[in-house]
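Every protein chain of the complex appears in place save one, which is left out.
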Amino acid sequence: MASSQIEIRIRYGETDQMGFCYYGNYAQFLEVARVETLREKGISYKELEEKGILLPVRNFSIKYIAPAKYDDVIQIKTEISDIKNSQIIFKYSIYIKQKLIATADTELVFVSKENFRPIKAPDDFKSLMDHINE
Amino acid sequence: MASSQIEIRIRYGETDQMGFCYYGNYAQFLEVARVETLREKGISYKELEEKGILLPVRNFSIKYIAPAKYDDVIQIKTEISDIKNSQIIFKYSIYIKQKLIATADTELVFVSKENFRPIKAPDDFKSLMDHINE
Amino acid sequence: MASSQIEIRIRYGETDQMGFCYYGNYAQFLEVARVETLREKGISYKELEEKGILLPVRNFSIKYIAPAKYDDVIQIKTEISDIKNSQIIFKYSIYIKQKLIATADTELVFVSKENFRPIKAPDDFKSLMDHINE
Partner (left out) sequence: MASSQIEIRIRYGETDQMGFCYYGNYAQFLEVARVETLREKGISYKELEEKGILLPVRNFSIKYIAPAKYDDVIQIKTEISDIKNSQIIFKYSIYIKQKLIATADTELVFVSKENFRPIKAPDDFKSLMDHINE
């Protein structure tokens, strides 16, 4: 299954004066989650960029259900829900001790580093897709 | 019309190694945009908090159309599209020199600082809504 | 010995267009390093705040020797070098694979949450100091 789980501890600098993790910091947590999900599948995002392929985010949406506080350890469950053509979709569920605190999804696009034009998903991603379909 | 426009210059620290403004930084830009929109309507978000009312974000979605680069000045057009019960919805269009680079919307909830329970939108917000309906 | 070591992987959002970890992000890494150093000594910074004691930074200096890149794992060695009266000093050495890339130190002050006035270091910190002196 093309899913994985990571843990991130909320840093002090990620809180705001409301006493919660600032809503804008989740985007970075999700970035970490998808990079680690790919790494677990044998794909290094760093190497992807070195090969000339970038993966910018095209759409991002998030629903905040409950706050995360300083020093909380959040678990992010990440699932690659679709890969087709130049597009890859990740879905995330964020928990604190089994309690769902947020859900999110991001759509990213494979683009060439040369001209930022969309390109087809590389083969190792396609095989990832095959595993999903199994 | 309950809309306004602000400008933000992309800081070096807001770029990433792709050479663009990192996708996660837009949440903060939108926060600035809605605070300034409210200020323009005579409402200080700071004073709102001092009165015991917080306004956390419940839903946030954004579509990235084109990148912003270092030193670019982005224009954010913000519109308060709805206020009802404890909820307020902002819609944003982000431009660089008239070119649309992103659209976003956020749903925020009025909550009591005491117990984080939803409360009705304060009167000055309601009158804002009346202006919208005019 | 009141020292410890942690590892942090550089996030994509922490890079800048120079292709390196942005210089401004190290302050947050050092915060994580000192919190984990204290945790290892049995002190929870979160609980400290809950008891009404804050620990803001008064002085911070850092020397950047070599850059950290995306996906690099940095090791931060943290040492509590002095605790006296209301003051605590941390010293940090940051490495990537044994290579020193930065050194830093921070001076923090114990203050009361009530009035932000300096207060004496709590007893569990003092005993930490005793261990240092041993």
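For reference, chains read A, B and C in written order, and residue numbers begin at 1 within each chain.
The rule we apply is simple: a contact is a pair of C-beta atoms (placed from the backbone, for glycine too) under 8 Å apart; a residue touches a chain by one contact, two chains touch by 3 or more.
Here the structure is a predicted model, which means the values were calculated and not measured.
A.B. asks: If the hidden chain were put back, which residues of chain A would touch it?
C.D. replies: 12-13, 15-20, 22, 24-25, 70
A.B. asks: Under the stated touch rule, tell me which residues of chain B contact the chain that is not displayed.
C.D. replies: Here the touching residues of chain B are 9, 11-14, 27-28, 31-32, 35, 44-46, 49, 70-71.
A.B. asks: Can you list where chain C touches the absent chain?
C.D. replies: Output for chain C: 17-18, 20, 23-25, 27-28, 31, 49, 54, 56-64, 67, 116.
Throughout what follows, only the chains that are shown with their structure count from here on.
A.B. asks: Which chain has its C-alpha centre farthest away from the C-alpha centre of chain B?
C.D. replies: The most distant chain relative to chain B turns out to be C.
A.B. asks: In terms of CA centres, which chain lies closest to the overall middle?
C.D. replies: If we average C-alpha coordinates per chain, A lands closest to the whole-structure average.
A.B. asks: Which whole number of Å gives the spacing of the CA centres of chain A and chain B?
C.D. replies: Computed value for the inter-centroid distance: 24 Å.
A.B. asks: Chain B to chain C: how many Å between their CA centres?
C.D. replies: Roughly 34 Å, centre to centre.
A.B. asks: Two or more other chains touching the same residue: where does that happen in chain C?
C.D. replies: Within chain C, the residues that touch at least two other chains are 12-13, 70.
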